[in-house]
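Here the complex is missing one protein chain, while the rest keep their positions.
== subunit A ==
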Amino acid sequence: MTTSIWITLLNIFGVLIVTVLLAAILTWGERRLLGFWQDRPGPNRVGPFGTMQVMADMIKLFFKEDFIPRFADIPVFVLAPTVVMATMLIAFGVVPMSPNIGVADLNIGLLFVLAMSSIAVYSIILGGYASNNKYALLGGLRAAAQTVSYEVFMGLSLMGVVMMSGSFNLRDIVNAQAELWFIVPQFLGFFVFFIAGIAESRRTPFDLPEAEHELTAGFHTEYSGMKFGMFFVGEYLAVILIAALITTLFLGGWHGPWLPPIIWFCLKTALLVAIFILLRASLPRPRYDQLMKFGWKVMLPLSLANLLATAGVLLWTA
């Protein structure tokens, strides 16, 4: 019994520390990758290959004046950035990384993740509202509209996976993919979830809430110091979370030949994260109304069609 408590604790803190560290390292990794794709070095001065850039950034963020504007709604302003970080970290609790790594084995794991990522948007909306700044307000409004519409089919796109595996438990879903990854029968679902996932983590081309060229910094215009840092890390946590979820739901999770399961999981997730970054390097940003139109007129029918087809096939073969 004592050993299992230790293992659980190790799991909890292991996952917590590793994800936060990964998110921090990703701030460097993204800039290096972007640099690589844009014919420039990226941060390469601090430490070997610039890896210590993360430390330099942390030090800077911690020592910067943490400015709270006089006109802000102070309690909400302070609370907002913690929400995104907390929810993202909690969501990682149910993601199974290998047969024996993973914090909780929840039977509604998938719903739990979706719920957590929905709560995360409060962070953006509250941050935008509490800043009492017009750019932040517009950013918050965009985030609200975007999340509400993209979450609808984000959930719907996963129902095919749930039907095929017969469970909301992420571990069961991974196990159901031992023979065939769900990306093959559920390609449409994968496609829709991938796009919705980008929108959910507010990455380019769906970064309208912070659209630098239009709204300066959108919802976090007024944030500085570690509060800004939390939004920043929250965004990277979201990227990793979405990548880990796609791995779990569509790419067979830890399954793979020769290498140990955890390595497979990490490789797949890292590849997806790199694709996220590549998208940022290559695509322009659609306009707000175009984004909405695309969501409701293309993505929603697609996910519904996928749901219908999956249900039909399952009933036919049953």
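Just so we're on the same page, a contact is a pair of C-beta atoms (placed from the backbone, for glycine too) under 8 Å apart; a residue touches a chain by one contact, two chains touch by 3 or more; residues count from 1.
Please note the rule applied: contacts and distances are computed from a predicted model.
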Chain left out of the displayed complex - its UniProt protein name, from "CoA-transferase", "NADH-quinone oxidoreductase subunit C/D", "Xanthine dehydrogenase family protein subunit M" or "CHAD domain-containing protein": "NADH-quinone oxidoreductase subunit C/D"
Absent-chain contact - pick from A:Val84, A:Val121 or A:Leu138: A:Leu138
Hidden partner chain, touching residue among A:Asp66, A:Asp172 or A:Glu214: A:Glu214
Residue touching the undisplayed chain, where the options are A:Pro48, A:Pro75 or A:Pro284: A:Pro284
Absent chain, residues of subunit A that touch it: 34, 37-40, 134-135, 138, 204-205, 207, 211-216, 280-290
